[in-house]
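Heads up, one of the protein chains got dropped from this complex, but the rest are sitting where they should.
All chains are identified by letter, namely A, B and C, in their written order; residue positions are counted from 1 within each chain.
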Amino acid sequence: MRDDILSAEAGPCRPRSREEMARRAAADIADGWYVNLGIGIPTLIANHVPADREVIFQSENGLLGFGPAPDEGMIDPYLINAGKQHVTLLKGAALLHQADSFAMIRGRHLDLCVLGAFQVAANGDIANWATSSNDAAPAVGGAMDLALGARRVWVMMEHTTREGEPRLVESCAYPLTALGVVSRIYTNLAVLDVTPQGFRLVELVAGLTAAELQAVTAAPILV
Amino acid sequence: MRDDILSAEAGPCRPRSREEMARRAAADIADGWYVNLGIGIPTLIANHVPADREVIFQSENGLLGFGPAPDEGMIDPYLINAGKQHVTLLKGAALLHQADSFAMIRGRHLDLCVLGAFQVAANGDIANWATSSNDAAPAVGGAMDLALGARRVWVMMEHTTREGEPRLVESCAYPLTALGVVSRIYTNLAVLDVTPQGFRLVELVAGLTAAELQAVTAAPILV
Amino acid sequence: MIDKFVPSVAEALAGVKDGATILVGGFGAVGQPDLLIEGLIAQGASALTVVANNAGYGQVGLARLLAAGRVRRLVCSYPRIPGSVIFEELYKSGRLELELVPQGTLAERLRAAGAGIPAFFTPTGAGTRLVDGKETRRLGARDCVLEHALHGDVALIQAWTADRWGNLTYRGSGRNFNPVMAPAAALTIAQVEHTAQLGELDPEVIVTPGIYVDRIVHHPAEAAHA
Partner (left out) sequence: MIDKFVPSVAEALAGVKDGATILVGGFGAVGQPDLLIEGLIAQGASALTVVANNAGYGQVGLARLLAAGRVRRLVCSYPRIPGSVIFEELYKSGRLELELVPQGTLAERLRAAGAGIPAFFTPTGAGTRLVDGKETRRLGARDCVLEHALHGDVALIQAWTADRWGNLTYRGSGRNFNPVMAPAAALTIAQVEHTAQLGELDPEVIVTPGIYVDRIVHHPAEAAHA
């Protein structure tokens, strides 16, 4: 067990808020990376990129280099991201059609994609598009292309379901999005890497012990 | 034997010059067609399109809607056609990269491609890229894509080789470009269709009989 | 003379047959050919297969086409969006067949149709239930799935500006599926916000060359909001 992980402050466990999770993930994004942020929590990351880094965000509906939401009254109805939110274009942005946009994604040109997920398995499998194998009205969108195409796939999600069920598991029970692609996971409780040996702890939130984290995780965590 | 073919004027046989062949082929190009003209004789066709027809010429190196050669002193070194000749752009022209240009060609969007050929067989096979199966330094370019991709493939060529060997044959001896694609042939002696039954005469030049044409053709001609 | 503008939506939609496969551009509310979808409803063709990224929402556009019972089959990547009540109702009651396709595979299958590529291998979806029954092959370090070109009988698209040859430009994220679908259908119909004289559009900035467009309806936004 490593010292830096053991040295987590004593005191009550303080899970990270979504914004804190986003800030923590943003800190690991390098200057000059091309990044796609999945719909949902991952989109918060864009607000937390350190000011000294130039990070170029891609949206799979055909934007490369989009910026923050426009001010009220400055909305261009023709500029939306994959989550259907209005956005702006940064200087240096480029526009693409869907075949070119997914060529960029599938062709391994993005340095990083951060996805939300229902479950991640210890072998890097991800399930993030359907919650049961008999989903009444399914939708997949670009999830499978993004999960397979980006050079790195990180997941950002709550460590457990609302009911307290672990989302980090030995094997995904939900329909798979892609196999063996996730390399890092940011949760409200910890940062973990997916290694050939399974989950490996990188960082715990204040007040939590590795044993407590293991108790809400359904696969062994190497520390 | 049809009347209109029999009615060819008496007198000495007058083979068509290249310009006459081009004019004859141009007369069959409809208003609004998208057309690729192969390198060599077929490029002459562009000069003979009737003035009342708008025909859009494609060049496989990425031009759609190119126009005649520029006047001396007006050359843009960045505008060449597939034959590496300087051209101009018409109003309405669009520019393409190679993958998009050949998507257009292979995707059956061109109404017509007119190619030169060494041989055409009675089943529509065309041989136009190599003269022997041991060609010392071969080159194929876009010939195979054009021959397969255009909705109609016409061939424009001399009826025989310089040595008098027929170019219209039962079966191509030269390496094939594409199989069963040619629908019409314009030679210096005749216009012929390729039908399921083989070559069929459409038109003879003045002074030539169908029997004389058959004598320089290595497959039966239906009249 | 080539002039692909038609004076009415009815003329634009003329000839669409029952059972046809209709490609419909747009992503979310951007780049959707709403006028042409309304025209298709009025035109009356039924038993359609519709290929689109989304399945519409509320009671307009694609949702209204679905509600009118004209669609037998939907090929779609993301049909379930907030407000897609009509889709969900038809799907759950078994009155609508759904082929769910990953968005990138949908785009690539359309691109393949336009590009004369009958089939291709892609890593997307390998090992997931979306590709059950499809041919799979190990290529390089990855399992890949054989996917086939997706052709349309008709494409309905939306663009920003058109000239009479059918050259099109788009705006912002309005490209999405529109330039990919235009070459993939036997008959491509575009509704456009603006018109340009031939030669006004710079050859360097045309996204969809006119060869891919058969009919154009000029439909300025003011009219759309009237």
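Before moving on, here are some points about what is shown:
In this section, a contact is a pair of C-beta atoms (placed from the backbone, for glycine too) under 8 Å apart; a residue touches a chain by one contact, two chains touch by 3 or more.
The model shown is predicted, which means the values in this text are computed figures rather than measured ones.
Only one residue from B:A51, B:A139 or B:A215 touches the chain missing from this view: B:A139. Considering B:G38, B:G62 or B:G92, the position touching the chain not shown turns out to be B:G62 (whole complex). Contact with the undisplayed chain is limited, among B:A30, B:A99 or B:A206, to B:A99. Contact with the chain that does not appear here is found for just one residue of B:V155, B:L176, B:V194 or B:L208, B:L176.
Contact between chain B and the unshown chain involves residues 59-63, 76-81, 84, 89, 95-99, 101-103, 105-106, 133, 136-145, 148-149, 175-179. Counting over the whole complex, chain C has residues 108, 112, 115-123, 139-140, 142, 144, 148, 169-171, 202, 204-205 touching the chain that is not drawn. Those residues of chain A that touch the chain absent from the view are 31-32, 34, 54, 56, 58, 64-65, 89, 91-96, 102-110, 149.
Methods note: only the chains that are shown with their structure count from here on.
The minimum number of touch steps linking chain A to chain B comes to 2. Seen from the C-alpha centroid of chain C, the farthest chain centroid is that of B. Comparing each chain's Cα centroid with the centroid of every protein Cα atom identifies chain C as the most central. Between chain B and chain C, the centres computed from C-alpha atoms are 35 Å apart.
One simple way to say how far apart two chains are is to compare their mean CA positions; for chain A and chain C this gives 30 Å.
Not a single residue position of chain A touches two or more of the other chains.
Among the residues of chain C, those touching two or more other chains are numbered 111.
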